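Excluded from the complex is one protein chain; the other protein chains are retained at their positions.
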Amino acid sequence: MATMATIRFVEESQATGEVKAVFDEVKAMLRVPFVPQLFRALAVNPAHLVSTWDQLKTVMMTGTLDLRTKAIAALAVSAATRCPYFVSAHTAVLKRLGVTDAELEELMTVVQLAIGLNAYVDGLGLEPDLHR
Amino acid sequence: MATMATIRFVEESQATGEVKAVFDEVKAMLRVPFVPQLFRALAVNPAHLVSTWDQLKTVMMTGTLDLRTKAIAALAVSAATRCPYFVSAHTAVLKRLGVTDAELEELMTVVQLAIGLNAYVDGLGLEPDLHR
Amino acid sequence: MATMATIRFVEESQATGEVKAVFDEVKAMLRVPFVPQLFRALAVNPAHLVSTWDQLKTVMMTGTLDLRTKAIAALAVSAATRCPYFVSAHTAVLKRLGVTDAELEELMTVVQLAIGLNAYVDGLGLEPDLHR
Amino acid sequence: MATMATIRFVEESQATGEVKAVFDEVKAMLRVPFVPQLFRALAVNPAHLVSTWDQLKTVMMTGTLDLRTKAIAALAVSAATRCPYFVSAHTAVLKRLGVTDAELEELMTVVQLAIGLNAYVDGLGLEPDLHR
Amino acid sequence: MATMATIRFVEESQATGEVKAVFDEVKAMLRVPFVPQLFRALAVNPAHLVSTWDQLKTVMMTGTLDLRTKAIAALAVSAATRCPYFVSAHTAVLKRLGVTDAELEELMTVVQLAIGLNAYVDGLGLEPDLHR
Partner (left out) sequence: MATMATIRFVEESQATGEVKAVFDEVKAMLRVPFVPQLFRALAVNPAHLVSTWDQLKTVMMTGTLDLRTKAIAALAVSAATRCPYFVSAHTAVLKRLGVTDAELEELMTVVQLAIGLNAYVDGLGLEPDLHR
């Protein structure tokens, strides 16, 4: 099947210097044998690859919320914004972390409920009344 | 300030029968001294109040994901879809569950990263390449 | 309260020519004693006012779907995309057309259900299986 | 083509008890010879299937708005939120109810107009000025 | 692969009168040897084709912002709202205008940053503090 990608990505074999360094880190950290397209696209402007990878590590790997909770939040957001690439990617991460099919389904009912009620209250002009 | 609500809600003092029963349950479960507008709006059609409250309890109170994780996912979704009512409400729930300001900020960086990368990959036409 | 508007609109008293003509038509058609901000903003570039007003009349006033059904669809969309300006405006139109508070609430449960299930199926990667 | 679904659904042949009861009701009500993936996904947690099916029936089958109007609102929402699964499903329902291709196109111009103007007014910071 | 389109479009060979006139103008202006589906769908109701084409020309071809800037804004919006059809179409236009793969990638980092920070501030309830 022809790809829909609109630009040409950096080939893994062409990577050198800091791009190669990030590529290697990505493969090691995600434990995948190839560099996902996301990073090959970012590498078109090496500064973007470095900057995004740094932010990704800062956000996902530091702080007090655990990785599983963060990946759950990220998957919820990706479902809410309809992104097949990251629905697939975050689900893959969660499965490795031991999340079951039943829990993934359960998470999506939370998304269904939350986004449904979001639209409901905004469609009727409700104003916040539950505060700390 | 005048309310922006587009319809007239059911007054708490007017509730009877199954509407009153749900109102009482809502106040007890959320431990608030008043019935939030959401439920007073749903009560305009009592069957909607009952049906949504049942679904809310089923989704949030059963299953294997804990309430804190679910409320985090719900807040992430509400941030992603820009709903002030539920950003406020889910944050209130999370604070009662002991989530700190620093963790709420941390969660929003996860949302920022996730939704940002969602749009990035879709804007370049990337197709899923990270599967189970 | 100070307005949040980011640009200066055309004052009704300053309108001349085709702008004034559209302004008059807008007030007559919507039966309001003032020109809503939407049209005063569009008038900053008169061609945009004319073009949008023409499209609005074509879409809302011709065809076989009745105005009430169209305004219901427009309100559903405005709830789904969180637009207070048009939630308010489309609701006002529907109330004039005789739609009740209970029906507006009912419509929002349809939006709640639809948008909730939309996210649910996309979050699990479902593909269309119900066709003509 | 391989499916993109991220979890394993309940097979129709494996359904028993209340899951089978809902499956049978779904097929009868939608008049389809198979159980759509949506319901087979929900059945992973039987309580979710029952709860969502109950809500679906309450929302779509009771009240004073007719089914055609509700399905039109649901399709408008699904277009606004970009959900191929439900664009396809709600369109299928509407075609059975006699809605023509020309009316479906007409509906999408309403969505186009509504969502376009939603973003226009929010991008210029307009505040509601059309009330009841 | 079977098309997902939900309605039957107007065939180019069937176009007459004002529909044919717009079709010819579209092909000439976009310099494509066929009429894109968008216009064949609009043609189902000829008034919609004329109205949308007029608006498209007014918006994209008049005013003081140049076409390249407008197409960049349109692509940014299409990425933000996840529309493969227009991600593809606006990208094609930009490539003809000389925009490079590196610039398209750069644009998507702008979208990533903007939409990410949008959700971040809304998820924490921030209010505008940067005005003119």
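Read from first to last, the chains carry the letters A, B, C, D and E; within each, the first residue is number 1.
We take it that a contact is a pair of C-beta atoms (placed from the backbone, for glycine too) under 8 Å apart; a residue touches a chain by one contact, two chains touch by 3 or more.
The structure displayed is predicted, hence computed values, not measured ones.
Every shown chain that the unseen chain touches in the whole complex is listed here: A, B, C, D, E. Taking the complete complex into account, residues 4, 6, 45, 47-48, 51-52, 54-55, 58-59, 62-63, 128, 132 of chain A touch the chain not shown. Considering the complete assembly, chain D touches the hidden chain via residues 75-76, 78-80, 82, 84, 87-88, 91, 104-105, 107-109, 111-113, 115-120, 122-125.
Seen from chain C, the chain kept out of the figure touches residues 4, 6-8, 41-42, 44-45, 48, 52, 77, 81-83.
In this text, only the chains that are shown with their structure count from here on.
The set of chains in contact with chain C as well as chain E comprises A, B, D.
Remark: the per-chain Cα centre closest to the mean position of all protein Cα atoms belongs to D.
Between chain A and chain D, the superposing rotation on Cα atoms measures out at 120°, rounded to the nearest 5. For chain B, the chain whose average C-alpha position is most distant is E.
The geometric centre of chain C is 22 Å away from that of chain D, both derived from CA atoms. Centre-to-centre separation between chain D and chain E, using Cα means, comes to 26 Å.
Counting partner chains per residue, chain C has residues 4, 6, 52, 55, 58-59, 63, 76, 78-80, 82, 84, 87-88, 91, 102, 104-109, 111-113, 115, 117-120, 122, 124-125, 128, 132 touching two or more of them. Shown here, the protein chains touch in all possible pairs.
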